[in-house]
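First up is the structure itself, then whatever we jot down about it.
In this view, the complex is presented without one of its protein chains, the others remaining in place.
Going in written order, the chains are labelled A and B, and every chain counts its residues from 1.
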Amino acid sequence: MHPAISVIFFTVTAGAGYGLLFILAFANLANLSGSISPDQITSMGIVGLVLVTAGLISSTFHLANPKNAWRSFTRFKTSWLSREAVFAVLFYPVSIIWLAFEFFTGNSTTTAFFAVLMAVMALVILVCTAMIYASLKTIRQWHTPLTPVNYVLLGLLVGALILAVMFAQQGLDVGRLLGLASVILVVAALVKIVYYYWIGQPAGPSINTALGFTRATVKLLDVGHASDTFHTKEFGFQVARAKLIWLRFISIGLAFVLPIVLVTGLLGNVGLGTLVLAAISAYAGVFVERWLFFAEARHVVNLYHGARRT
Amino acid sequence: MKLGLVIDLDTCVGCHACAVACKQWNTSGTTGPLTDYDPYGEQPSGVWFNRIRHYEVDEYPNNKTVNAPMSCMHCDDAACVTVCPTGASYKREEDGIVLVDQSKCMGCNLCAWACPYGARELDEDQGVMKKCTLCVDRIYDENLPKEERKPVCVMTCPTSARFFGDFDDPNSQVSTLVRERSGYSMMPEVGYNPVNKYLPPRQRPPAPTVEKKEGGSSASLIGKWMKRQKDAFNDLGKGAR
Partner (left out) sequence: MSALPEFENHDQQTVKTTTCYMCACRCGIKVTLEGNEIRFIQGNPKHPVNKGVLCAKGNAGIMKQKSPAKLTQPLVRKPGTERGAGEFEPISWDKALELLTERLRRIRETDPKRLAFFTGRDQMQALTGFWASQFGTINWAAHGGFCSVNMAAGGLYMTGQSFWEFGDPDWDHAKYFMLWGVAEDHASNPIKIGLEKLKRRGAKFVAINPVRTGYQAIADEWIGIRPGTDGLLALSFAHVLLKNEQFDWDFLTRYTNSTQLVINAPGTSKDGLLLRDEEGELLIWDQATDSTASWNDSAHNDDIEAALFGDFEVDGVNVKTVMTLLAEKYLSDEYAPEAVAGTVGIDAATIERLALEMAHVAFKETITIDTPWTDWTGRKHDKFIGRPVAMHAMRGISAHSNGFQTCRSIHLLQIMLGAVDCPGSHLAKPPFPKHIAPPIKPAKAMAPNTPLASPPLGFPMGPEDLVVDDNGEPLRIDKAYSWEAPIAAHGMMHMVINNAVKGDPYPIDTLILFMANMAWNSSMNTAEIQDMLREKDEHGDYKLPFIVTSDAFHSEMVNFSDLVLPDTTFLERFDTISMLDRPISEPHAACDSIRQPVIEIDRDVRAWQEVLVDIGSRLKFPALTKPDGSAKFSDYKDFITNFEKAPGIGFLAGWRGENGDEHMVGAPNQDQWQAYMDNDCFFEHKLPPEQHYYRFANKDYLEWAKSVGFNGHSGPIVMELYSEVLQKFRLAGQGLYDGPLPTHDEDKERLVKYFDPLPDWYVPLEEQRVDNDKYGFHAINQRPMFMYHSWDSQNAWLRQIMAQNYLYMNRERGEQMGIPDLSWVWVESHHGKIRCQLKLMEGCNPDTVWTWNAIGKQSGAWGLSKDAPESQKGFLVNHLISELLPPKEGERGLTNSDPVTGQAAWYDLKVNVYLAAPGETGTYPEFDTIKRLPGMKASAETLTYHTHTPINLERSMEDALKRGHLNSGDKR
């Protein structure tokens, strides 16, 4: 699949925003860092919303006809993208109400109610986004429960690390948050490794089943068009195998290994600088991961363009 | 009603007539124009609803060339429709035709991602998704002569490799062909239940040959034939064979 930067930026950045907001609410409710002032919560919440918003704006760059974007609320019944859109919009009032309550009333039942509601919605949106991809039977690399798990974990991961930076900057205790982050990092890394292993196994349709000739080799003779088409541009994206492996290492290194090393203090004191580095590394690593998520996805239509398998 | 096409791979010669006819009709049709980019330049391309690809099955000298025209299969389980967030994509209840309402589409490409058959193409110039309409603007247009109320790709195909009809009617030509010729779906395992069906190339039984004769040298054969003509002549008294 063609890795569109607008979409990658959207899923990574908005995902980080939702993750951040989720963890923020969780940290507050579970009292991970002692008491956090309403001001601090509100300002950190706003950062989360900014991330979400930046992501959402970016996602519209991907639309060829953004003036109809509003219509994407109409097909909630069947479309994950519609659901994502609806929730993404509903998310704003909920999160703003939550932050308003935090800001004006501090901790209260109502605040907690909205915090939980917001957090659940954040997770739901992460799942919706992932389900847009996971629901596509046409792309076996996406069509797996690992996809939503991965989206949720990576959203939380980057969100947690950004939050840790802000905690540290605000002088809040980051110890338990980093503990949580470490767990997410390890689980996310394992999920990703399982994923890479899983997509490495040949499966799914082949050029033979695509055309219905299953008893002999089938090869493309002529594709019937002179230059790139919408399909070859959108689905024909291909990177050299060696480069892919290399990028996988970079992504795992940046997204998981380096942050783990940094936040667990293996390289020495965990100061603000270390956390900034960890957050940036994770963000970059997840960005590469997301790029790979697209680049390694092989749409079945490629079979008609001559690919033997997806 | 379940309208769709049957395509006979046994007679399709891969001439691209159906693809160009489709382009021609539809560029002024309900979802037109079908934009062409760089039409006279380095990378000529554009929006098509029907494309013909050419494959080779098996290896020399047992190879067989297969031409495979593909357009929207108007799937029963058309995920291209369910994924569409705007409601632009829909499947008509009365006849199963899958369509895109251009005025609703936001050009997110998701339906194209969901389509296993490469049937949807984004018109980058117009920003909307386009696809085969099963010539809905012909098949119901009562101002067209009755025999022309069919998809243009079907009308134009010089080898009559394309058939249009109602798969819900067990006696329709399409249903009969599928039954009699083992019509099949492409990539059934993806589970979209495509309505369009393909008829596989036929395996013809070996042709009979006349029995082999002894032969002989040319002199002996010619001698034999000379004798035969003489005999025939003598037998009949005057020689009508």
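Everything that follows uses one rule, which is that contacts are C-beta pairs under 8 Å (C-beta built on N, C-alpha and C of every residue); 3 or more make two chains touch, one makes a residue touch a chain.
Fair warning: this is a prediction, and the values are worked out from it, not measured in the lab.
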{"item": "Which of B:Ala17, B:Met70, B:Met106 or B:Ala119 contacts the chain that the document leaves out", "value": "B:Ala17"}
{"item": "Residue numbers in chain B that touch the chain omitted from display", "value": "10-17, 19-21, 23-25, 27-33, 35-42, 44-46, 48, 54, 56, 58-61, 63-67, 76-78, 81-82, 86-88, 90-94, 99-104, 125-126, 133, 136-137, 140-141, 143, 147-148, 152, 155-161, 201-202, 204, 207-210, 212-213, 215-218, 221-222, 225-226, 229-230, 233, 238-241"}
{"item": "For chain A, residues in touch with the removed chain", "value": "74-75, 77-78, 219, 221, 224-227"}
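Following the convention adopted for this analysis, only the chains that are shown with their structure count from here on.
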{"item": "Of all residues in chain B, those that touch chain A in their complex", "value": "16, 19, 38, 42-45, 47-48, 51-59, 62, 65-66, 68, 70, 79, 81-88, 103-110, 112-118, 121-122, 124, 126-128, 184-192, 198, 200"}
{"item": "Sites on chain A touched by chain B in the complex", "value": "1, 62-69, 71-75, 78-82, 85, 132, 135-139, 204-205, 209-213, 216-231, 234-235, 299-301, 303-305"}
